[in-house]
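Got a structure for you, questions after.
For this depiction, one protein chain was excluded, whereas all remaining protein chains were kept in their positions.
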Amino acid sequence: MSLAQAIPPLQEASAPPPLLEIRSLAKRFGPNEVLKVVSLNIASGEFITLLGESGSGKTTMLRLIAGFEQPSSGEIWMNGERLDTLPPYKRRVNTVFQQYALFPHLNVRDNVAYGLRATNAPANDIDTRVADALRMVKMETFATARPATLSGGQQQRVALARALVNRPLLLLLDEPLCALDANLRKAMQIELKSLQREVGITFLFVTHDQEEAMALSDRIALLRNGALEQIASPREIYSRPVTAYAAQFIGQTNVLRAEVHGGIASCRSLRWAARGPDGPALFSLRPEAIHLVAAESARSDLHDQSGFTAIVKQQLYGGSSELLEVDCDGQLLRVKIPARGALSGAQEFTFSATDAVRVAE
Amino acid sequence: MSATAITKGRAPLLAVYSTLVFAFIYLPIVVLIVYSFNRDGVGGFPPRHLTLNWYRQLFADAAIWTSVLNSLIVAAGSVALSLTLGLLAALALDRASFPGKSLFRRLVLLPLILPGIITGLSLLMFAVYAHANLSLLTVFLGHGTALISVATTELFAGLQKMDRAQEEASLDLGATPLQTFWRVTLPNLKLSLIAAGLLIFTLSMDEIAVTFFLIGRDNTLPLEIWGRLRRGITPEINAISTLIFAVSVALIVIWFRLRTRATRRNFEAV
Partner (left out) sequence: MYSRVYKSLVSVPPLLWVGLFLLLPYALMLAHSFWLVRDGVLIHHWNLQNYRNLVTNAVYAEVLWRSMRIAASVTLCSLLLGYPLAYYLSFHAGARKEILYQLVIVPLWVSYLVRGYAWKTVLGSEGVLNGFLQYLHLTRAPVGFLLYSPFAVILMLTHIYTPFVFLPIYAALEHIPRPLVEASQDLGAGPLKTFLRVVLPLSLPGLIAGATFAFVLSLGDFLAPLLVGGASGTMIANIVQSLFGAAYDWPLGAAISVGILLITVSLLFFTERLEKRWSFR
């Protein structure tokens, strides 16, 4: 045996083990299958979002991880130990509730200290940790206030502090921003993101708002009718959706039913280069991928360009952009272009074939 | 160790304890009913020789049925009186402001919270000073007055739940306040009125403490039973008690049907 064979090759630094492992988790309420055998892993320190419509099972999954529901089948593991057999008060998991669930009979400080007191943390420790937590969410001046006197946004920060002060391994957030108005929501999103970076705790965020999910997450797990549709980073899920549902749920898109034949996909009078087997296929083409030829920045450097003529039917002005609804020989398309004033009649459009993503049903 | 889901957890000790509490609440009544069929009267164990004798004796007992009739008359009158004054009071509390409003509200509640003897004696003194003879009339006035707050509370809640815009719409469309009251307000309060009426009826039928001091020659049912109890126990009393229990259960079933209908109505309206 040669020396080269005797010394085993250097191992690639293997990816760190996942913090949370969800193994074939399923949940049934009577005849209703709310969660249908879902498996996914959550890495330590990541911001992952469970995204889906109501009824998709995202809240149920959150509650299963928190311990408020029991799985019908499957297991949850955390750091190599079984999690789903533990009651909620024994899990190193904390939750920020949708309606905040602050204790009305306790003031802010006592609310935040609640978990530390319940688990018998040393008294001096409690005071400092509570003060730090309140400072972190910028609520230190409200320490003696009662929850009823606080606004929605303030209550939410207290709820955050109350959960984080316990230094959980995983923080669950159940649509925490949906009760806030639009501007406050945007501000809180930014704060949440930087908070997570600062604290380094793994966040599992549940929402039905895809914009929110895209803005905040390292990864998005899209749920549909209790099953996992796709799990990927926001950029990946946006530019390479796996199914038509994923393409339509996240951002806007045009779903084109086409026939692929010899490397060309055709849909009515549209033609573009396509890969993959022949036969009927669905394609997702984002509105912003379609360009107006008449625009000064006509990009001639695009590969595999396909052009078409269409009649502008509707135009929605959006400040920095226009959303056009155009009719190309009976095929309606949405087109998003930079703002340029009113358009009408027949116009020339072009798009790159690589932007037409082939998706499953 | 198995996890416990919070609101759906089984708590075996608590379940056992709750069963015992239920047993405590129901056993005496069950005993009462069983012994109304016992030939050898009340007492001893176990009951043998079941019979309907006591019921037969009960049905032949004229005095009891006269007292039942008296009670019914008083109860019906009390319902009318309490509902009328209670409705006015509820409207007043809901819509008018006047000096002493909170004092009024508390005063009306007093007969319910104070021990009956105090209200009964006060009314007795009043009757004496008014040179009134004690009779079913004084009993009726006593019940009607004491039970006003039952009507007021229920009807006030009904008014609060009512959609004010309906009355405004009625006035806007040209109806007078009186017509509005008759055609809009009252129908909206229908369920509250019936529920309050049922409750007042039951409370009046069972009333003893106040009645004790205002009764004249004619007995109400509770006082008729009371009089016999002083003389000795007979299973006939078990029989009439069983009948009272049966009627109470029937009334409460009606009450619950009404309540669920009311809440369902509210959901449909939304």
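Order of writing sets the labels: A and B. Residues in every chain begin at 1.
Assume contacts are C-beta pairs under 8 Å (C-beta built on N, C-alpha and C of every residue); 3 or more make two chains touch, one makes a residue touch a chain.
The structure presented is a predicted model; accordingly, all values stated were derived computationally and were not measured.
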Listed residues B:72, B:91 or B:137, member touching the removed chain: B:91
Omitted-chain contact residue, chosen from A:55, A:74 or A:87: A:87
Residue among B:157, B:175 or B:251 touching the omitted chain: B:251
Hidden partner interface residues of subunit B, rising order: 4, 6-11, 14-15, 17-18, 21-22, 24-29, 31-32, 35, 42-46, 85-86, 88-89, 91-92, 95-96, 98, 104, 107-108, 110-111, 113-119, 121-126, 129, 141, 145, 148, 167-168, 171, 177, 202, 205-206, 208-209, 213, 222, 225-226, 229, 233, 237-238, 241, 244-245, 248-249, 251-252, 256
Chain not shown, touching residues in subunit A: 66-68, 87-89, 93-95, 97-99, 101, 103-105, 114-115, 118-119, 148, 162-163, 166
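Note that in this section only the chains that are shown with their structure count from here on.
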Rounded Å distance, subunit A centre to subunit B centre (Cα mean): 58
